[in-house]
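The complex is shown incomplete by one protein chain, all other protein chains being positioned as in the whole.
Letters A, B, C and D name the chains as they come in the text, with residue numbers starting at 1 for each one.
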Amino acid sequence: MAVTDRVKQILSWYSSENPGTLTNLARLLNHGTLAGTGKLVILPVDQGFEHGPVRSFAPNPEGYDPEYHYQLAIDSGCNAYAAPLGSLEQPAAKFAGQVPLILKVNNSDSLAKLEPCSAITSSVEDALRLGASAIGYTIYPASGQRNTMYQDLREITIEAKRKGLVVVVWSYPRGTGLSKAGETGIDVCCYAATIAAQLGAHIIKVKPPTAHIEQDEARKVYEKFQIPIATLTERIRHVVQATFNGKRVVIFSGGEAKGTDAVLAEIKELAAGGSFGSIMGRNAFQRPRADALKLLSDVMGIYKSA
Amino acid sequence: MAVTDRVKQILSWYSSENPGTLTNLARLLNHGTLAGTGKLVILPVDQGFEHGPVRSFAPNPEGYDPEYHYQLAIDSGCNAYAAPLGSLEQPAAKFAGQVPLILKVNNSDSLAKLEPCSAITSSVEDALRLGASAIGYTIYPASGQRNTMYQDLREITIEAKRKGLVVVVWSYPRGTGLSKAGETGIDVCCYAATIAAQLGAHIIKVKPPTAHIEQDEARKVYEKFQIPIATLTERIRHVVQATFNGKRVVIFSGGEAKGTDAVLAEIKELAAGGSFGSIMGRNAFQRPRADALKLLSDVMGIYKSA
Amino acid sequence: MAVTDRVKQILSWYSSENPGTLTNLARLLNHGTLAGTGKLVILPVDQGFEHGPVRSFAPNPEGYDPEYHYQLAIDSGCNAYAAPLGSLEQPAAKFAGQVPLILKVNNSDSLAKLEPCSAITSSVEDALRLGASAIGYTIYPASGQRNTMYQDLREITIEAKRKGLVVVVWSYPRGTGLSKAGETGIDVCCYAATIAAQLGAHIIKVKPPTAHIEQDEARKVYEKFQIPIATLTERIRHVVQATFNGKRVVIFSGGEAKGTDAVLAEIKELAAGGSFGSIMGRNAFQRPRADALKLLSDVMGIYKSA
Amino acid sequence: MAVTDRVKQILSWYSSENPGTLTNLARLLNHGTLAGTGKLVILPVDQGFEHGPVRSFAPNPEGYDPEYHYQLAIDSGCNAYAAPLGSLEQPAAKFAGQVPLILKVNNSDSLAKLEPCSAITSSVEDALRLGASAIGYTIYPASGQRNTMYQDLREITIEAKRKGLVVVVWSYPRGTGLSKAGETGIDVCCYAATIAAQLGAHIIKVKPPTAHIEQDEARKVYEKFQIPIATLTERIRHVVQATFNGKRVVIFSGGEAKGTDAVLAEIKELAAGGSFGSIMGRNAFQRPRADALKLLSDVMGIYKSA
Partner (left out) sequence: MAVTDRVKQILSWYSSENPGTLTNLARLLNHGTLAGTGKLVILPVDQGFEHGPVRSFAPNPEGYDPEYHYQLAIDSGCNAYAAPLGSLEQPAAKFAGQVPLILKVNNSDSLAKLEPCSAITSSVEDALRLGASAIGYTIYPASGQRNTMYQDLREITIEAKRKGLVVVVWSYPRGTGLSKAGETGIDVCCYAATIAAQLGAHIIKVKPPTAHIEQDEARKVYEKFQIPIATLTERIRHVVQATFNGKRVVIFSGGEAKGTDAVLAEIKELAAGGSFGSIMGRNAFQRPRADALKLLSDVMGIYKSA
């Protein structure tokens, strides 16, 4: 656990937090293949709840077993493993101390098409009980239920910080009045990252943005100041800037499962743009284990040499 | 911290509050260039949450960094710096003790066009933890959600006053059944200031009103009593009167970014009308730092000689 | 504070309440010109919140200042002064102990035309903190939001009674499915008084009823039993009867500002009908101070000789 | 409130605390004549409770009035004023914002000769309500009641730190099994300072130690390592070292009232030994006001040029 200069620099941005939170943040940054680099690759497996088990695990049925993902996160050298209560808890005793954990404390199922709003499904108390280093929470900016989610997060964040945990926020704009394209528009993505940061998140996860601009008022600003957003690398750099000028760790999801070349090409752009890392679920656990290990290793290699 | 006669007079209007709240009110009135004058210029930076980061900070990209605004508030001699949780917290330890803080405890993003209602995004506990002297809260009178906002404010105000904090209310009428012009109409502005005062606010922030009158019942009164509202100076005087006859500190926002001459001309009218000061966000932080320091200095100069 | 036989009799109707509430009820009945008579004249000033400051105070601009109303209530010999949090609080320390206070704990602004529902704007905790003898609360029977208001009142009443406060309820029928005339119809007025009494109110304020009958089922009964409601005096007697047969203090509002003769003529009928008194806002504070003092003196004179 | 490099250095030793506590620590360090020097002179007036009013105030009867001490602390340029609840509260509203306050939350009277143990006489809630920057607490190491005092302090410290207050601990060994000389013995004084620091105190107040060594085990160490303790300057240097090697602010009391020359001679040694300052009660308030102001000015002059 010798702390590198880069990790010390990152921790210095969080100097208002207590040593407990700094310790858990250091744990995330100091584990696995990327330990000490200031980069993170996290394995998240909440798709069972979010999309249903079959859509999630049929491509690689080993994934129905919660132990599979723990072992994958450990063997691949990920910085952390994130999951909802049930699958994090099931084999937690068996894998105690082998990989930092992020307990996903809210979740949304997709059985009914309702205005998007995640339910709180576990707690800070659970996170401590399971030995997690962080809690994870999803907000849906632009949802008619956004304020409920922001307010619930506020309560949880106060407790998590008091107990020395790290707060990881998935910020996924969707819902009333946002177009499908708008959900990943560059202006919306920057906005989503800022909202999470303002709500007190330590680590922020957003989707890689497209060049689409959703809001007219924003488009004028992009045009007036000629903000470069043509390439993904440029857009990532822009999102990092929009997240407290790089003083909050912002990472990007891999999105839908796709071909290996496409994944690696995207990661290269993320890394070039200054992303602090990736959170890669379906592209990892829906592949056969050997392929997943190879892919994650390649992804980490790209970040390591960034 | 020697307290001037003017500050003592202002504090005397708040004699029902406990010494803790009086102490924090004195802190706000006794800091910076305008210390002791009874006037306030406050730097608020909640636009990242309210309007999104790009619209807010692209004109002066240094503003993406939360530290920039702290330093600007300190170097310009503002009485206080106001911001939402995340950006107030990020460098709070670094700047501890250098400028009074107002923690903005509710916020509203503009990703979706919904009936306006801010979410509670931080707490009195956070304010104490960060060393803030005040909490800030926005209400939207005329919104269908107004009562929710009033009631949440009530809970927060009770706690804030018990803990010796100052309560600053942004009162911005908008929503169902109010015309766009009505949002800044003189009758509505006076009403908005009164609602905030009745809810127990110590410092009230409204927008500079226009001569528009929104409500028919009000128009009859303006006409019958020939209340002078032709000039901005007259309207400010009228708003001050409507705010407990001048016994609550009422300050005015600068609104959208505009030219320096326009800003200063407006400030002169505000000062002539008896405004207790200004809260100036975009007109300050969207300018280059040197220009912002110059502008804020000029604004304070106007209030100082008022 | 020697307690007269009449006051003892009134207190005897509230013998289920704790001695703290009885003490505060005695304070209201034993203060001012009407002390000991069992009659009450109360000065309420919540119009700044309810109708806006300009409509309320432009006729007599001294009224913008919260201190003005305290002084008016004291100098006129009113039994109590009632107001929302902000204006009750502002000079409360200055006037401590000079007049019994009623803290109006809910309020409704009229900026948007929405289904009527007051927001809770202060609390029993505030009432104790400010030294008030009672809390005041408005219900809008017939509103689609009525149950919310009833239920909130229930919570507040439990706490107020436990803490030894008096509960004063403004019962103003309005909203969905009630005609404009129906709001002051005699059947509706009686019904409104009963609802307030059933909700546990100690003092009930209704509007002077007209001879209009709103509900068909009620009309049949009025006709069958030939209940006399032709004159205001008869109707007042009927409302008093409908309010636990006179065992709850019921008082009447003065309504819109009007001429002195009209006011006094109405008061004579109220007094003749057995009203426990009046709550007189706009007719008092919208007059010049000298006129207001004269009018209130005349009103109290009528009640005194009733 | 510009923060000097020295104050920044001191704050850096407290980096585990939240920004609220850092802010209040900065307030203590940035007020009065010694603002920014890293030195503190504090006026404490708890003798009325500790020794009785007559022994405390008869020499200068103006001191019976709580306002006298506030004004003395303000006019002399002390960094802070410390007192028990009653005398801190009595004029707190009048002096709000004029000098940082330390609320002494436990006190011991000397009416009966009992094993020494202070009673908890006020709370963190009081401190916030009165606008204090710190709470003060006395422990009596070596008392048979010491553990009760340590444990009560622990509870209070947790709350104080969470609410952003500074914790000042008076550490005065006395009680069972300690000789009178031992109470100020150098080994005991060092031990007392360490205990306070270990209990989480931010600022520690001890008595200037004598060359007496109380404990045999300690004497062997002093002799073996030839620790220089002959002069007061040497002993102060030793106490500072024993207080986390100078990483906690340790200040010294003046003790019994004595002649001006004796006081100043002692202060010179304290300053030469690296004391962070003095807490001077009886030597200040038992003198006539002019003499007290002169003495405090001279004391501050010594620290300023140290």
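Methods note: contacts are C-beta pairs under 8 Å (C-beta built on N, C-alpha and C of every residue); 3 or more make two chains touch, one makes a residue touch a chain.
Just so it is clear, the structure is predicted and the values come from calculations on it, not from any experiment.
K.L.:
Could you list, sorted by label, every displayed chain in contact with the chain left out?
P.N.:
Output: missing chain touches A, D.
K.L.:
Of D:E50, D:D187 or D:E269, which residue touches the hidden chain?
P.N.:
Hidden-chain contact among the options goes to D:D187.
K.L.:
Among D:P59, D:G77, D:P91 or D:G144, which one is in touch with the chain left out?
P.N.:
D:G144
K.L.:
Using the document's contact rule, name the residues of chain D that touch the chain not shown here.
P.N.:
13-16, 141-144, 146-148, 150-151, 154, 158, 173, 175-178, 187-188, 190-195, 197-201, 215, 217-218, 221-222, 224-225, 227, 241-242, 244-245, 247-248
K.L.:
Since one chain has been left out of the picture, which residues of chain A touch it in the full complex?
P.N.:
The list for chain A reads 1-3, 7, 11, 15, 18-27, 29-31, 74, 89, 92-93, 96-99, 125, 128-132, 162-164.
In the analysis below, only the chains that are shown with their structure count from here on.
K.L.:
Work out which chains are contact partners of both chain C and chain D.
P.N.:
Looking at chain D and chain C together, the chains touching each of them are B.
K.L.:
Please tell me whether the contact surfaces of chain A and chain B are same or different in residue numbering, using the over-half criterion.
P.N.:
different
K.L.:
Between chain A and chain B, what's the gap in Å when you average each chain's C-alpha atoms?
P.N.:
The answer is 35 Å.
K.L.:
Multi-chain contacts only, two chains or more: what residues does chain B have there?
P.N.:
Chain B, residues with two or more chain partners: 15, 89, 92-93, 125, 130.
K.L.:
Name the shape of the chain contact graph, picking from line, ring, star, complete and other.
P.N.:
Basically it's none of the tidy shapes, so other.
K.L.:
Which chains are in touch, pair by pair?
P.N.:
Those chain pairs satisfying the definition are A-B, A-D, B-C, B-D.
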